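Shown here is a partial selection of chains from the complex, left in place.
Order of writing sets the labels: A and B. Residues in every chain begin at 1.
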Amino acid sequence: MAVCFVWQTAMVILFGAFVRYNKEVDAHWPETKIHENITSDIENDFYFRYPSFQDVHVMIFVGFGFLMTFMKRYSFGAVGFNFLIAAFGIQWALLMQGWFHHIDSTDGMIKIGVENLINADFCVASCLIAFGAVLGKVSPVQLMVMTLFEVTLFAVEEYIILNLIHANDAGGSMVIHAFGAYFGLAVSWVLYRPNLKESSQLNGSVYHSDVFAMIGTLFLWMFWPSFNSAICKHGDGQHRAAINTYLSLAATVLTTFAISSLFQKHGKLDMVHIQNSTLAGGVAVGTAAEFMLMPYGSLIVGFFCGLISTLGYIYLTPFMERKLKIQDTCGIHNLHGMPGVIGGIVGAISAAGATESVYGQQGLINTFVFKDDFKHRTPAVQGGYQAAAMCIAVSFGIGGGILVGLILRMPLWGDPTDDNCFDDEVYWEVPEEEDSADPVLQYNNHTVVNKHAEV
Amino acid sequence: MAVCFVWQTAMVILFGAFVRYNKEVDAHWPETKIHENITSDIENDFYFRYPSFQDVHVMIFVGFGFLMTFMKRYSFGAVGFNFLIAAFGIQWALLMQGWFHHIDSTDGMIKIGVENLINADFCVASCLIAFGAVLGKVSPVQLMVMTLFEVTLFAVEEYIILNLIHANDAGGSMVIHAFGAYFGLAVSWVLYRPNLKESSQLNGSVYHSDVFAMIGTLFLWMFWPSFNSAICKHGDGQHRAAINTYLSLAATVLTTFAISSLFQKHGKLDMVHIQNSTLAGGVAVGTAAEFMLMPYGSLIVGFFCGLISTLGYIYLTPFMERKLKIQDTCGIHNLHGMPGVIGGIVGAISAAGATESVYGQQGLINTFVFKDDFKHRTPAVQGGYQAAAMCIAVSFGIGGGILVGLILRMPLWGDPTDDNCFDDEVYWEVPEEEDSADPVLQYNNHTVVNKHAEV
């Protein structure tokens, strides 16, 4: 893990060379206020964005981290490596996104504020999605390398979609979710382990690890309205994004429960579906969150996503593993891949169908930012660009994933053997409990040790 | 669970027919701003309410959900069904509360914004309270039916208390807690299972399930100030409600610890009390949260609630089960029932005692909304109405609960047998761990399977 040390040193140097505070963060703010005729400190973007930022921050570290703790002996790795790559990713994302979006032309410096922190968290979300596909099958060094490349690609893709194509993607259905998911699936496809199924008996949950995972699920679910609204336009846009997401997620929960029990043997509910598919509505409403989707529109999106995502877990994931040689540990294709694509399509359709009667003249301009270079764009054309954006996100994901997968296949990174997959023992000091007062657990541990000795 | 599917479809249709965005959410907001002379986006209610909303949202899904995970083998059901009925309840509540409170007379539509989301979460809180009484003894379909009726009744009761009687109930001691608790207790009374005690050995905790429950407790405790202040008047009212709740809860913790150790055999603390009674102060200060209760007044309320609630767990709950045939799984009578009633009484007394010297002339009018139809009401009269409101809440709870309990007794809903109570195995795919690397757990599972076979 010396790589952490080296990279953190690099971060210090790069931040020293390139990153400064923006005008709302800098101590010259009193002068800025006078200069820009700002009357109150409340107009500092901090007060508009910070509560949403904190919700997003919880999603990244507790949400994603705990969602992946479901495995019986990979909880340390799930929450720990999630922590590591997110902490690295946000720094690298501040730089990469800064170079593409926030260069101050007067001094060539990246100027950061609270909105940059949100965007960095967003970027890292796509890395954590990809992490879900390879969970338990790669080394921490591989994860660091993957994150390095994925953040870089993300910044390029985001620049193309948001700036060049001028597509809308408030909650990142395309930019974050579709991209991250197909990236992760491509990596997992390249790193296919044909003998994994037979050798590993650890790819499953125990009772309490499933409860831990619900912590992740619920914090993701609750704060998703903040995620989708965090960088929306102030006022009605932010308000609308939160409400659309809230409604879509509520609908998803019901269809997930319905499908989970109806399509299972014995008619019992499956925790995997409840932990994951209930979130699909939040993904799918992301692109269009800021649009006039209407409350029932949001419910419809959530309705179908719960349905498709749960069916994906039941039928598609086993099919992908068997036939397509894609091993998707957390089922990110069902939670982020398909819902992300649906989100892109919903965005394209609802943009194309936007009218002045629904949005108001100024509302239409504000929502789609038909200003400056884009002031002559019509909703129909915007719809086309939205669709194009979705294709770009998926292409970048698949292409980038294959490339990075090939890099990760080099025998340099200390990846675990098939037998060591999904096992914290390889990278963590797991409590041995040999001196425990508890003879049963002690016995248990001896057995595990013996098993390892046999291998 | 096909019922989820059907009801979600109904929700889509009803939202399509009746629900639209309010003016702060609609894309016509730029026109609204000009029309209503609003100068800044910060005046959009989103920025006043959203952080509180998110805190309340956490209480509903993580707070209530995890509080009920304390049982050794019903954690999936606790957190999962909590999730299901809350997600359904908020949609139905948006409709029901909308019809009573937020119809736009110009077009007959329900207009929703962030305040409606908070109110929907509040309504669902009363359902989750009732869930606590029947936890582990009903099927998910029964819970859905119970929620459907309870939300409906809640909307009626709330309309009577807040609009017709014009009582104050910022934190819902009466409207939410007393109503929800007596509703749940009445349902549980109708569904009494005489042989439950003997048959079930699962009605208890294990070490780690008690720790999980503390997650619920703490998120409820910490965010209760947000709950009680979420829909208060802006400015001093909201500020005061938060501080009163903070103080009351702090006092409750100390008396709960004191009583728990003093009245137990061995002088040891009981996790059940710490998990539940520490919250009673938040319930009891709800109605009067916005009033000039004064800091010491809040402490006094919290002081007595910790005391009464803990004693309730020690003496009253066993008595109710033995003599009154009310099986109250989570002890909601101690956490929500009695404290809710106390809250109503505190509210009535402090309203009746309100004076212009304490509140200021304008402050008195603002706090009690002595405006329009109610502009001639005096504090003393208000106190009377507050007391009446409390009686209505309890009556609605008991009456509605008996009615709904009778509906739930119909042999339609797949309720579990006495032997299957408090057991996730009935409704969930519980991890079997047969292919586990862990022989002890495997052994354990075999035994469980055998036990079931014998039954």
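Quick notes on this structure:
We take it that contacts are C-beta pairs under 8 Å (C-beta built on N, C-alpha and C of every residue); 3 or more make two chains touch, one makes a residue touch a chain.
Keep in mind it's a predicted model, so treat the numbers as computed, not measured.
Here 2 copies sit in place, and the number of copies making up the whole complex of this structure is 3.
Rule of thumb we're sticking to: only the chains that are shown with their structure count from here on.
Each chain gets a centre from the mean of its Cα atoms; for chain A and chain B, those two points are 32 Å apart. Considering their complex, residues 42-43, 47-48, 51-52, 55, 72-73, 201-202, 204-208, 210-211, 214-215, 218-219, 221-223, 225-226, 234-236, 238-240, 242-243, 246-247, 249-251, 253-255, 257-262, 264, 266-271, 274, 278, 292, 294-296, 299-300, 303, 358-360, 362-364, 366-367, 440-441, 443-444, 447-448, 451 of chain A touch chain B. For chain B in complex with chain A, the residues that touch the partner chain are 1-5, 7-9, 11-13, 15-16, 19-21, 24-31, 33, 40-42, 44-47, 50-51, 54, 57-58, 61-62, 65-66, 69, 73, 75-76, 79-80, 83-84, 87-88, 90-91, 112-114, 117, 140, 208-209, 212, 215, 427-431, 433, 435-441.
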